[in-house]
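In this view, the complex is presented without one of its protein chains, the others remaining in place.
Right after this comes chain A.
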């Protein structure tokens, strides 16, 4: 302090520089802001152009299609006249994804509960990591594992289902052959979507207010009753959106389906009979021999898949976002 005291008779200090113009916009700031904003906009442009380009090519294909795009049970865009339709693909995609959901969601909720409420505390995060590893395996490896390992194994299960549940008609196996059917595809897809459903559900279960759980415990509830009374009701919307995210994955899965399924363009309610197809699988299978018009036809089916996944994912995200607004748990 003493050192900074200026003697009063010192020469007057140079006049202070004129106050800097009130410009917080330095060029560096401008450029950086523009860059980061630009890449945000770039993403929107990419999304929009995906929709635009697919629609454009699909329009070419559909205008040249002699059959009905939605009801034709055939895929022959190279034929004369060219006919193709997505009825079988839509059916196969929806059925295999629904099977996957029916299997995966209860199991995933169980795993999420295991990690959030049952596993020993120290093991919880390594165990969660192990489940996440399932998501790291590339889909083509699931595909060859499914085709070369799982399919022979499921033969037994198939004949068991046939002999005991054959009367339901769904599980009636009318032909002999390996289990390259929609049911096997559903099981494989279930394994593949387990990790995403698990991890989103787990996040939600961990956000359950401690007060709710402790209140239930204080009333003498058992652990299961705590879960049923406080955890599951709180997590319901989270589990729903998690399952929809999983559904989005299952709808668009390509390689695993393409390797396992032996496709056909026959419409069959018998899940255990080989045949059927999905959008993505059909694109993978038909692409090699397709000419330009055939490729446009495949793009048209891809557009339907795109819209389908967009709707499912968008709905899931909206549910999550709405939940976040009023939950207050992650404030």
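Keep this in mind: contacts are C-beta pairs under 8 Å (C-beta built on N, C-alpha and C of every residue); 3 or more make two chains touch, one makes a residue touch a chain; residues count from 1.
The criterion applied here is as follows: contacts and distances are computed from a predicted model.
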### Query
Per UniProt, what's the omitted chain called: "Phosphate transport system permease protein PstA", "Putative membrane protein", "Glutathione import ATP-binding protein GsiA" or "ABC-type quaternary amine transporter"?
"Phosphate transport system permease protein PstA"
### Message
Can you say which of A:72, A:181 or A:198 touches the chain missing from this structure?
### Response
A:198
### Contact with the hidden chain (one of A:96, A:139 or A:268)
A:139
## Note on the structure
Contact residues on chain A toward the hidden chain run 26, 28-29, 31-33, 35-44, 46-47, 49-50, 53-54, 56-57, 106-111, 113-115, 118-119, 127, 129-131, 133-134, 136-145, 147-149, 156, 191, 194, 198, 222-225, 227, 245, 248-249, 251-255, 258-259, 280, 283-284, 287, 292, 295-296, 298-299, 302, 305-306, 309-310, 312-314, 316-317, 321
